[in-house]
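What you see is the complex with one protein chain gone and the rest in place.
Order of writing sets the chain letters: A, B and C. Residues in each chain are counted from 1.
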Amino acid sequence: MSIFLKSILIFGGLGLGLGILLAFINRKLAIAKNIQLEKIIEALPGSNCGACGFSSCEVYAENIADEKISIDSCLPGGKEVAHAIGEIIGKEAKLREDQIAVLVCQGGRKECSERFIYDGGTDCRQAYILHGGNKSCVFGCVGFGHCALVCPFGAIRIGENHLPIIDEKQCTGCGICVKECPKMTLKLIPRTKLVHLGCVSKDKGNTVRNVCSVGCFSCSICIKACPYDALKMENNLPLMDFSKCTDCGICVYRCPTNSFNDRANARPYAMISSLCNGCGECVKVCQFDAIEGKINERHKIIIAKCIGCGECFKICPVKAVKMAGALGHQRAA
Amino acid sequence: MTKSTVWIVLSLFIICLISAGLLSKVYTLTRARIELIQNEKTQLNLAKVSDDTTSTQTGTVDTIMLSCLCRVLPTSKSYIEIIKDTLWIVNDERNQKIGIVFKIAPQGYGGPIPIWVGLGTDTIIQKIFIEADELKETPGLGTQVVESSFQEQFTKRAVNELKLSQDTKGIQAITGATISSRAVVNGIRDNIKRYKKYLISDTLPKAP
Amino acid sequence: MVTNLLLIFIAAFIVNNILLMRYIGLCPFFGVSTSFSTAFGMSSAVLFVMLLSTWVTWILYHFVLIPLDLVFLRTAVFILVIAALVQFVEMFLKKNFKPLYSAMGIYLPLITTNCAILAVTFLVIDYKYSLLQSTIFSIGTALGFGLVIILFSAIRERLEFAPISRSFKGYPIAFIAASLVALAFLGFVGLFGLTL
Partner (left out) sequence: MITKQKTNRWKYLTQGIILENPILILMIGLCPTLATSTNANNALGMGIAASFVLICSNIVISAIRKFVPDSVRIPIFIIVISTFVTTVDYIMQAYTPSLHKVLGVFIPLIVVNCIILGRAEAFAYKHNIIDSFLDGLGKALGFTLIIVLMGIIREYFSKGAIFGMIIGPKALISNPMLFMIFPPGGFLLIGIFKAIINKFILNKEVVE
């Protein structure tokens, strides 16, 4: 059976040769397959969302293994992943705050009229090509939901007022929507930050006023009102310095067009106890004249007017003021 | 070599051995039948190109059913294979040489075009036959070269008339397939020159 | 001689385009052509591997299988060689050309099951091409594959935002778009007398 023999020899030989070659090259070319890399890859969420700036988790893991990059830039993973990796490579994880994406524009279909009727492609980027969208406010969010499309965690949906609504539990702060939004109306702020400005319009005051009912027309009341001078006007918008701001909420309530967005579900209110010696310091401080009472008599708080900013609480020399309701500034939820 | 790599190489080797053995068994089993069919087709093609009506005896080629495998040979002819699968000498029943048949495969652009050419002793082409189904083409799409009208032009043509031209003197190329028709014409002409010497010598020449 | 090669190239590149006219290599075609970068990565990987495998299999066929009359082993040997080749290329790239590997690497395992590579090795044998002709043929086919897949990835990126009814979104509309592109490629039949 020469055919039988020949075919066995040739094919068997080929198989053997390839097997040996494979094994040999496998060892010679084997890159240092460090087990650490495997473990890091396992610790990463693996959704390849690109928030860490790399095309995939694997590439990010390789960079961590080569100690080229801080180990907490995996935003979706957040603290647990950072800790896990920290243990793996034995380096304390320098924690970057957990972040969350927020919409910095409140001009929906009701508040802000439309410049022209547009029935083109139903995607923000397409609408953006046509004079920046059909909203009369040039800077505002056109609301066609591109951010909802690209969010890898499905945290964004478009509300009936034609504006994106971000579900804070789902949102991991990966920042993809911020990058993808053509109008740059989404911003990443620390998850613990409650108050942020809800307007991005750099127009002059009067153009904003006749275009959007909730736009900031840079009256700068908030800047004067803020006890911690955390705000300063910059091209017609009050820029907030997060380190100074204590989320007291004064700017939110003092703003005539409530352009500020307050993420706190419930705010506390102040109560004055019997210790009050009627010195009146708190009355001077309270910007919402929510405190009434005559000198040297116990003062009283008008709960309806009190926004729970806590200024009286801080200023009261005899510590007579207590904050009640929403457990101080924490959110009720 | 750790134990696992030995096992990797070994398992690959064993699988190759088994499959090679199996394949050779299958091949030897089916080879007989394939050759049978192959011969059957060559006989059919030989008959197609060498029905030399001008030859003395009157035997005409009767139809040969490919499907039924009984070999109904043309009544009078016998074919002696000179070069395996490329050249045959055609003799009538009194073993007189009446022509040769050769198979060529000039290079078209859809792949090689297999052509059978029957040549009478007077170097006049009796007939040519292009095997349509041999062409390696996407199933279901024929190519124009195969049309019988193109093949008919070659019947009863002398060697010097074999050139592409517009008038009826030469061969009209098929529209849209100029490259392939030129390949066919040149292929036939060059090979006639090569095999001409087998026509003249009466004795059986040694294979070149 | 040169026109002959040029015509083989054009036949492989456009007229008998492997994807649209011969239907070979469709599985990765619909899978990978969603975005330009993936399409480009895939087609460069295909070009690289197709050329290598055509050479190796051509030499193996003509100098080993034919003299030993083992033509029936053709399928098994070819596919084994291609699988091993892809494995070596992947390891080699991973070791020496890291950036190239990260751009092209992810598609390499995909290529072993790519019908186009094996099809080219077979067509080259069936057409009885010489080594030079088969090199030209495989380059032409790979470029044809790349051309169509990149062309199509642009179309599919546009399709993402087009208003399409729900049941047609995704693959159905991709197929219909592919049929229109194939119709356009059908126009090339007969170019320079090259028939299908």
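Note that a residue touches a chain if its C-beta (ideal position, glycine included) is under 8 Å from a C-beta of that chain, and two chains touch if they have at least 3 such contacts.
All values reported here derive from a predicted model rather than from experimental measurement.
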{"item": "Which displayed chains the hidden chain touches across the whole complex", "value": "A, B, C"}
{"item": "Candidate in contact with the missing chain, chosen from A:15, A:140, A:175 or A:198", "value": "A:15"}
{"item": "Among B:37, B:83, B:158 or B:200, the residue in touch with the chain that has been omitted", "value": "B:37"}
{"item": "Where the missing chain touches chain B, by residue", "value": "4, 7-8, 11-12, 15-16, 19, 22-23, 26-27, 30, 33-34, 37, 133-134, 136-141"}
{"item": "Absent chain, residues of chain A that touch it", "value": "15, 18-19, 22"}
{"item": "Contact set of chain C toward the excluded chain (per top definition)", "value": "20-27, 30-31, 72-76, 79-80, 83-84, 87, 112-115, 117-119, 122-123, 126, 166-176, 178-180, 182-183, 185-186"}
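Basically, only the chains that are shown with their structure count from here on.
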{"item": "Distance-to-centre winner among chains (Cα means, whole assembly as reference)", "value": "C"}
{"item": "Between chain B and chain A, distance of the C-alpha-averaged centres to the nearest whole Å", "value": "77"}
{"item": "Euclidean distance of C-alpha centroids - chain B vs chain C, Å", "value": "32"}
{"item": "Junction residues of chain A, two or more chains touched", "value": "3, 6-7, 10-11, 14-15, 18, 22, 26"}
{"item": "Numbers and ranges of chain C residues touching at least 2 other chains", "value": "72-73, 76, 80"}
{"item": "Partner chain B, residues of chain A touching it in the complex", "value": "1, 3-4, 6-8, 10-12, 14-16, 18-20, 22-23, 26-27"}
{"item": "Chain A to chain C touching residues, read off their complex", "value": "3, 6-7, 10-11, 14-15, 18, 21-22, 25-26, 29, 31, 55, 59, 121-123, 125-126"}
{"item": "Partner chain A, residues of chain C touching it in the complex", "value": "64-65, 68-70, 72-73, 76-77, 80-81, 84, 87-88, 91-92, 94-95, 102, 161-163"}
